[in-house]
Each structure stands twice: as C-alpha cells, then as structure tokens.
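For this depiction, one protein chain was excluded, whereas all remaining protein chains were kept in their positions.
Now for chain A:
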Amino acid sequence: MELLDGFQAALSPENLLYAVIGAILGTLIGVLPGIGPTAGIAVLIPLTTVVPPAGAIIMMAAIYYGAMYGGSTTAIVANIPGEATSVITALDGYELAKKGRAGPALAVAAISSFVAGSISLVGLSVFAPALARWALEFGPPEYFALLMVAFSLVITLSGRTLLKGVASAALGMLVALIGVDAYSGGTRLTFGIDAVSAGLNYVAIIIGLFAVGEVLFNVEKDVKRIYEMAVTRWLPTRHDLKESAAPALRSSVTGFFLGLLPGCTPVVSTMIAYDVERRVSKRGKNFGKGEIAGVAAAEGANNAAVSGGFVPLFALGIPSGATMAVLLGAFMIYGIQPGPRMFTEHPDILWALIASMYIGNVVLLILNLPLVGIWARLAKIPFPALAGLIVVFSIIGAYSVRNSMFDVWVMLIFGVVGYLMRKLEIPLAPLVLAAVLAQLVESSLRQSLATSHGAYTIFFTRPISAVLMIAAIVLIVRGVWVYVRNPERKSAVLEDVD
C-alpha cells in the first residue's frame, strides 16, 4: 500500500523528470573518465538544492545507480572500470570486447543489471521495513554497538592495509569532530583558527578527496585518450541470453544478501558473488577469459549489492561504503536522517524514493540498450577536455553548500590529501565512512553513558548490544590476528574500493 503511494508520488511528472535526469547524469558520471560515482554524487549534492527535497533525493539515488550502470560501459569497452565494482565486469567484458563482442557484452550487462535491480528492489521493499521495525527497539547502546560492527568490518576487510585503514577511519572521525562540540559548547581541535570553529564541511572534503584527488591522479599519469574501441553490433544472441540468465539470477540473490551487511561494500559483495558463481556455474572455469555469463554474474551481483546496501542505510542509517556515506550526507542536508524512524517520520519521501528506483531501473534499461553506442562514444571524450570541467564543478559544488570560499580551500587541500593517500595506498573509504558517522558514534556513546551513569558495561548488559559488541570484538580480533600473522597479505577489498 505504502509502495503504491510511493509509485503515485514517483510517477508525478516532476519526480519522474528528476529520476530521468538523475539516471542520465549518473550514467554520464559512470561513463566519463576521471570521475567516479562518489565524487560525482558529492559534486552534484549542492546543485540539487534548487530542487524540492523529495525530488532532490530521488535524483541523488538515480545518479547513484545510473553511475553503477555507466561504470560497466568503460570497463567493457576499454578495460577502465568507471567505478570500483566494475573491475570484475572488466575481467570478462574486456576480453569479449577484444574478440569484437563489446556490443553483446554491454547489452548483457544492461539486461543483467535490470534483472538484478528488479529482484533486489523487491528485496529492499520487503527487508528494509522489517529491519527498521526491529531497529525501532534500538537505544543508543545498540546503535553504538552496531556502528562498532560496521567499523570492525572495515578493519577485517583491510588485510595488508589494516593500519592504514584504521588510521584513515581515525582521521575521518577527527576531521568530523573539528569545531564546536554540541554538548559542552566548547571548541575542539580548531588549533586557534576561528574559521574552522563552525566545523569542516564534509561535502567539500568528499569532493576534494574523490574528484580533485582523481583529477590530480590522472594529470600525473598524463592520461589523454583512453577509449578507442568501436561498438558496432550490440544485440546479444539467443545463446548469450540463455547462458546469462541463470548466472544473473543467482548472483543477484547472492549480491543482494551480501549487500545487506553494514560495512560490506558493493565491491566486496560483487567479488564474493562472482567467485561463488564461478564455482557454481557450468562455464565457471572460463570466467575471466571472456565469458558472457561472467559479465552477467558481475553486473547482477554489483547492482543487487547496490540495492542491498540501501537496506542498512534506510533501516539503520548505516552506509555500506563511501558512496552510500555520501548519499547519507546528502539526505542529512535535506533534513532527513536515514534510520528506523525514517519509515514513520518521512514515509512519503522514502516510499517515493523506493518506487522511483523501480522506475529508474526501467529508465536505465531503456537508456542503456539502444544508447550503448552513444555512451561508448561519449566515453571517448579526451580527459584534458574534462579535467578543467571536473574542477569547475567541484569548486561550484564545494562553494554553493554554504556560499563560502573557505570551503573551496578546504576542498582543494583535501584534493591534495586524497591524491597523496591514494599514492600511499591509504584507503579513502574508511575516512569518508567515519567522517559521516562520527557525530552519531559520539552522541550514541554519550547517551549510553548518560543512561548508565558512566558505566561502560551497559554495552554488555543489554542483549542486542551485547551480541553486536561481541561480534564487533570477534571481527576486530580476527582482523588483527590475520594481519599480525601475515602483515603482507594483499587485500582484494579496500585497495580496490577507492
């Protein structure tokens, strides 16, 4: 019923237009070199402030899943994953493209994304409200414990970059704590600089880290023209579709359930789901060598994990990765705090958003199938022509949140920081995740301790928080144990996230 109301709202000409614009912008962001979905969304957040909140949020979400669709185009056509999750798509997609089958690979990617998107949206509509109802019983101790689980997953998945991952998360939280403390009224970590007493704008920080950092990275590499492949025939054969159907369905289900885990980013979910499919599929041994079923599996898992990630975001207010953290930040700008109360306080916006995702999924299929050739051609725009524009958009984005040149300088500083972090292999995702969640972590800890009169045992005397805290501790101990035993073990996760 609520979903039907959501459809009614989402199908209003105005909201439909925002969804279509968002899907097109997102696909562009995914396709164009030099800007990923995290940076793209961060840059566009301030510019959506001219749109009413419901429309802006619909547009933001459409940009996100549009970027996920678009990212696969460059991964297949040029072996350049537009965003991290498309790395897996490139394994088979690019091999197919080299055999002259880029078109069918792109079409199967689009169809598989559509199937996965549809299945996981049904899952989202069912699981998110149920989880939110359960989470309504959460008090501050449960929230704090849940946040600890999310952070401990970041640690567990860090592998060789454990220390860098933890340091990145600590930096993110510290950056978010700069300025006036809402409880005591005193300033913290300002180093006597008045301009920072209002705090650093996290949109500016994210734009700097991802957009400007990415431009600097490509400038250093002297990237010019990277997309050279022509796409002539895009229709998949009946055999292609038959081969792809089961992997797309199976990986959608696996990807969705993995996407539910807070802290388990779409990259991780896609990698695991692809690996599962490789083991299960009859043609699994050919995965990575140009297998159309591999493209279907990767894209299915990727898109299902994205929708799965919306479940903890909507139901618990916990983002599953950096891009979700940026979306969370965008919601907060519009005065909407994702979490269990969102279902009771803003059901109209929430269900309109979920309904708009169903619509966006169809819009993206329509955009992606016949326009595959156009997207591939757009991907050939030389980076030098785009570099300046990305910086212009970044500056406009950072400036317009508070109409402040100070935010522009913050963004530029964090652009250099982001570039250096990337060069030093310090993952950016924990920083963003921590920066967005820092206030929630501290306030839930404060409220918990106020309830317990300062006793930290409160986290272990309430059943849900005790289970979550023990899970967090086990995950942390396991992560540290694995690292200490083999500190040079390569992580396939956080290093690829950024």
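Things to note:
The working rule: a contact is a pair of C-beta atoms (placed from the backbone, for glycine too) under 8 Å apart; a residue touches a chain by one contact, two chains touch by 3 or more; residues count from 1.
Please note the rule applied: contacts and distances are computed from a predicted model.
The UniProt record for the undisplayed chain lists the protein name "Tripartite tricarboxylate transporter TctB family protein", from the options "RNA polymerase sigma70", "Fe-S-cluster-containing hydrogenase subunit", "Tripartite tricarboxylate transporter TctB family protein" or "Gluconate 2-dehydrogenase subunit 3 family protein".
When the omitted chain is restored, the residue from A:167, A:280 or A:464 that touches it is A:167.
From the options A:11, A:245, A:280 or A:391, the residue with contact to the unseen chain in the full assembly is A:391. On the side of chain A, touch with the chain left out of the figure occurs at residues 46-47, 50, 78-81, 87, 90-91, 94, 160, 163-164, 166-167, 170-171, 173-174, 177, 181, 183-184, 186-191, 212, 215-216, 219-222, 224, 382-385, 387-389, 391-392, 395-396, 399-400, 403, 405, 408-409, 412, 415-416, 419, 423-426, 441-442, 445-446, 449-450, 452-454, 487-488, 490.
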